[in-house]
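Shown here: the complex without one of its protein chains, the others still in place.
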């Protein structure tokens, strides 16, 4: 359960949004909408704890995320504008490092399977800088298959993906929500859910 | 805890091994700076012995400074640093692992090449030994303190020059005692002990505080 | 109801208060400067005795010592505001730290300059690697570093917080740096350099020195508040109270 109380964020001298309230219970997908510069990315980064809000509080299962710290981050998966993978390392290495840092012990076969499912069979042990933009993004998205995080925060996850990958990602998100997970994302793409509910949040006006 | 530390350490070492030139440039920078001084000051052995310790230390400061810029920059650009801030691990631990890798790649080579440099300056064997030991204790402090500056100047234009402006004054104590130990060793070896005690104390303090300050700085810089 | 300090610490509340205080500080500055300078030049002996006679040039002490003191105190003031800002996330404290820095840097430079002009007639050299001069130079670099870092970052929030952290790290390092300069050889650390002793100084000299110090304090308050008001206006330009202020000014 993610609760947001009276959130206010500023960027530079500009106030992006103020008195923002919402709460997401398990099995919810939230769409964040708004024009460019309305603070979508800032909101998502604030939800991750990367950005300190001017005012207000964010609670995870009833406790402030500031106090939870690492405990909150264990439940969190963030996917930002950058892929967060190293070009010099292979897809396998990238994913196994990410899993170790998340505190999960993931079998190597699980990583092979994840890369296969995301459509990168045959590219597992190539340095990722040799892959195309879309393929790099797929490597990063393979983390969604491996992770055990309950809360997904995805910033424009669908850009640079082809039709197949978009469909796969939609399935992944829908499955996550169906199994009681929470997801917040900014996108122009609709995500059809099998079960669970969709919330809409409009920033700016 | 240890598993995560090793994970980051081996990751950074692997990355460096796949892009070897970065490590070598730092080392050659150090050697070139040190070799240029006798050409400017004159090659008389008495003069060289006097300026030797200071020159080696200043060159070490500059070399470690040069390498510091890359400590977080690459991870910042591809977003892996952001992911590190969001992992379920204490950030100071990850930072410490990164600093350790950075020292192994840029500090340790300086220690190992010190005998060669010492010979250029006609230093006695005992003085060279002391110099290696002083560099061994001192260069980790440089990496630790420098990491704070590298984190603060992350992604800024002209970050490199700014970094040296911020960090070089903080290097003064290491320079004073590091070079002092080598100078004193030319007179009496026994006198060097307090120098090492002080450098060791600095190292311990830096080990405790620098990772915490660096991770605070990273959180500020990545907002 | 408890007094809400955070409300008091809002830029909108502080702006008019600072505006009313600035003239008071200017009057005090001028008054104290007049007394201090008069006393320093006309009520003190033209020569100091002792084994090392100091002639008229010792009058530099009336500006040298106060600027050196101010340079250190202002650094501490700056770090204090920076730390308060980091802990309580109050915008005004960061602005305060920002406003103090240039004045501090100026006093540090003046301490160095007047020190050199004193050093030349008494030691025969403008610059000596004396621990105090060297430490002052390091302090100058710290101020410059703080201001350079702040101006290099476009995002004000990051600039505030990053430079605040730098200032705090600097304050922790300053004693270590000063000590290492003061005692480069740990085997002979007992022999400390010249120590000043305020009670040994002639009463008239002490009086003008302290008056000048107070004058510099008042000057620092005045300039800091002036700069602070500028910073507040720039950063709060969007807010309604600034708009009201502007309209009121436009009408008169």
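Should a chain be cited, it is by its letter among A, B and C, assigned in written order, with residues numbered from 1 in that chain.
Throughout what follows, a contact is a pair of C-beta atoms (placed from the backbone, for glycine too) under 8 Å apart; a residue touches a chain by one contact, two chains touch by 3 or more.
The definition used in the following text is that contacts and distances are computed from a predicted model.
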| field | The complex's invisible chain, by UniProt name, from "Heme exporter protein D", "Ribose transport system substrate-binding protein", "Sarcosine oxidase subunit alpha" or "NADH-quinone oxidoreductase subunit N" | value | "Heme exporter protein D"
| field | Among the chains presented, those that the missing one touches | value | C
| request: Return the single residue from C:44, C:71, C:103 or C:135 that touches the missing chain. | output: C:103
| remark: The missing chain sits against chain C at residues 41, 46-47, 55-57, 59-60, 63-64, 67, 102-103, 106, 109-110, 113-114, 117-118, 120-121, 219, 223, 226-227, 229-230, 233-234, 237, 242-243, 246-247, 249-250
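In the analysis below, only the chains that are shown with their structure count from here on.
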| note | centroid check, CA-based, most central chain -> B
| remark: Rounded to the nearest Å, the gap separating the Cα centres of chain A and chain B is 37
| chain B and chain C: spacing of chain centres that average the CA atoms, whole Å | 33
| request: Mark out which residues of chain B touch at least two other chains, giving numbers and ranges. | output: 223
| task | Pull out every residue in chain C that's touching 2 or more other chains. | result | 155, 157
| Taking the complex as given, what residues does chain A use to touch chain B? | 45, 48-52, 70-71, 73-74, 76, 78, 80-89, 93, 97-98, 100-103, 127
| Can you name the residues of chain C that touch chain B in the complex? | 138, 141-142, 144-145, 148-149, 152-153, 155, 157-158, 161-162, 165-166, 169-170, 172-173, 176-177, 179-181, 184-187
| request: Quick one: which bits of chain B touch chain C in the complex? Just the residue numbers, please. | output: 148, 152-153, 156-159, 162, 165-166, 168-170, 172-173, 176-177, 180, 184, 191, 194-195, 197-198, 202, 209, 213, 216-217, 220-221, 223
